[in-house]
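Right, one structure below, let's go through it.
Heads up, one of the protein chains got dropped from this complex, but the rest are sitting where they should.
By letter and in written order, the chains are A, B and C; residue numbering begins at 1 in each of them.
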Amino acid sequence: MTDLLVALLAAFAVWTGWRVFRVDSMVRASFSLMLSFVAVGGIGVLLSAPYIGIATVFMMAVEMMVMAIFMVMFMMNPAGLNPMSMVHQHRISIGAGLLAALALGAAVLLSPLPSNPVLSEADVVAELGHELLGPSMLIFETAGVALLATMLGAVILSSRQGRFGNSDEGSRPPGLTPEGEPAGRKPEGGGGHHHHGGHG
Amino acid sequence: MTLSIVLLGAAALIGIGLYGALSQQSFVMLMMGLELMLNGALLAIIGFWSLALGGMPEGQLLAILVMAVMAIEMAIGFALIVAVYRKRQADMTESIGTLKQ
Amino acid sequence: MTALLALAVLGTLALGAVFAVAMDGRIAQLAAGFARQRIETEAPDRLNRDLAAVWYLALAAAGLSVVPFAPGLALIDSPVGIVIWGTCEALTIITVFLHGWSSNAPFPLIGAYRYVAIGLPVMLPSMFVLIAAALPAESLSLPAIVESQRGMWNVIRQPLGLPLFAIVVLTLTLRGPMDFADAADIATGTSAEESGAARGLWEIARAAMLVSASALAATLFLGGPLGPVLPGPVWLWIKTAALMAIFAWLGRRVARTTPSRMLTILWIVLLPLSFLHLAMAGVFAL
Partner (left out) sequence: MRLSRLASRAPAPVFGAIGPGWQVAVERLLARSGLRRALTPRDAGILLVAGDMPGDAAEALGRVHDQLPHPRATLRWTVSHETADAVADRIVASWRDLGAIDEADLLPDQPPNEWKGVGPHGQGGKGMMGGTPYGRPMAMTGEDIRDGLQLDRYTARIGPFAPMLPPGLVLEVTLQGDVIVAATVQHPPFAQPVDADAPELCAARMLTILGLDGPARRAIHGRRPGGIWVRGAVPRGLGGIEGAGDARDRLAAFLGGDRAAVTAPDLSELLPGLEWSEAMLVMASLPPSAILRAARLPEAA
């Protein structure tokens, strides 16, 4: 029974993962990816990892919501009114994807897999908590600091305001002498607006 | 048996993710490919932890770390996209042949 | 027992939704809506348009199913019940977004974006409030959280919890001050293109979510099914109904500020406040 459910969920995860690159609507693409994660979360719950499974769904719901917003922001034609296909090196990519999947699949089928399932009476959530705040606290804290650094980095990168003015206007430091040349490296080609780059 | 199913699913997800990451021109779609590969990795970790490692707590820790990696990838990825777009109005890989200013 | 609990969840949801609609004085209005035509927009995202309200309803049901109806008795008695509720919250935001997105019209889309911009920051205080409620119980399971309130309800030892959670509830149920999705300035926003039964179903789903969120608030802060004399479910129903009335009253009475100002309030005031709340709850639990 569990096998069947896990197989169905795995198939659903793969199918929705595939749909991500096949649908024209960007919002549908993001939420297909979310469904793929939801299926993986479901497998987690079935395989007695309730916290990991549910937390995956929770995190991915929020992440894919943000992803969908960015999709609509940056993609032309987000609603899929035009057919969408924006690919390069298509053959190589298909080959690489297939090769990776087949090689990993072969490795799975050919190697002897150990069997040592988690005990049904184990309190895995409490174990995880003790692990996080016990032996692996350093790792956990490092992840926390990394996330904090990410937050700062993301804000700095995406902010318009540079140290010396708006970043899209060059943000050049003031001169060392009044009205003099800006200090530091001189940007090639100057700042200012570049013209519309692309959108194939 | 269950482990094989889970791992085959993970292999397929990683394959599709690799295809997406290599083939997509748009940054956002490219990131979807990366996310999908991490999804495959997460599935494999859950499978191994639950069925082959006897519920070692470190396995769950690894899954948490993968989630943190996904969050970091998303945040920094989108911040970079915004920064590049602000500078060049470009949201496709071809548009930034060079990372010079 | 499971069948009985499933019945209790569905019955509570249905009766509670009727109660919520009646509090708004909209029963007849709702009935009238179902007799009317449902209009299709041009090139909608049809799947999502048809299913958004259904998902909303399903999320309300999923959220209610982790709530214990008697001490130790929940339909989904998961060790991570509170995380399941958090997931329902996050998915609700997606559902409302899809509701606005799918009709392919400007006002619904503006409503959808606005809701996401407000809804995601509301998630943060929500998570801190949920974690704070789990601290005294030393468990993420809702029955354990109920047990931990035998001596003292969380509403007393965590005074900021219920007010902060009220904001979450108003956001999830698109009510009053937090109704940025279906606001008047965008002609009822995500619902602007909905008519007939689809509009009615959305109303019902909102009402059901109010039941679910109020039941959860009752469980987290008012001891859920705990109480003298009367059996557990009755206490839960009484507390849920009282909270529903409070939330509905707040929704009708409190003015809604502009989205950008609410965003500032959420990040500058409510987020630090919820930090403080969590820290206080932690100190108290020690």
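The rule is simple: contacts are C-beta pairs under 8 Å (C-beta built on N, C-alpha and C of every residue); 3 or more make two chains touch, one makes a residue touch a chain.
As the structure is a computational prediction, the values presented were derived from the model and not from experiment.
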Chains on display which the left-out chain touches in the complete complex: A, B, C
Option from C:Gly72, C:Pro163, C:Gly227 or C:Pro259 whose C-beta touches the chain left out: C:Pro259
Residue of C:Ala187, C:Leu271 or C:Ala285 touching the missing chain in the full complex: C:Ala187
Touch list for chain A against the chain that is not drawn: 73-74, 76-77, 81-86, 160, 166, 168, 196, 199-200
Interface with the undisplayed chain - residues on chain C: 27-29, 31-32, 34-39, 42-43, 106-107, 110, 113-114, 176-177, 179, 183-188, 191-196, 199, 250, 252-261
Sites on chain B contacted by the missing partner chain, in the whole complex: 82, 85-86, 89
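Convention: only the chains that are shown with their structure count from here on.
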Most extensive contact between chains (C-beta pair count): A-B
Length of the line joining the C-alpha centres of chain A and chain B, rounded to whole Å: 5
Where chain B touches two or more other chains at once, by residue number: none
Numbers and ranges of chain A residues touching at least 2 other chains: 51, 55, 66
Chain B - residues contacting chain A, complex: 1-20, 22-29, 31-33, 35-36, 39, 42-43, 46-47, 49-55, 57-58, 60-61, 63-65, 67-68, 70-72, 74-76, 78-83, 85-96, 100-101
Of all residues in chain C, those that touch chain A in their complex: 43, 45, 48, 78-80, 83-84, 86-87, 90-91, 93-94, 97-98, 101, 104, 113, 116, 120, 123, 140
Residues of chain A touching chain B in the complex: 2-3, 6-7, 10-11, 13-14, 17-18, 20-21, 26, 29-30, 33, 36-37, 40, 43-44, 47-49, 51-53, 55-56, 59, 63, 66-67, 70-71, 74-75, 86-90, 92-94, 96-102, 104-105, 107-109, 113-119, 122, 124, 127-128, 130-132, 136, 139-140, 143, 146-147, 150-151, 153-158, 160, 167-168, 187-189, 194-200
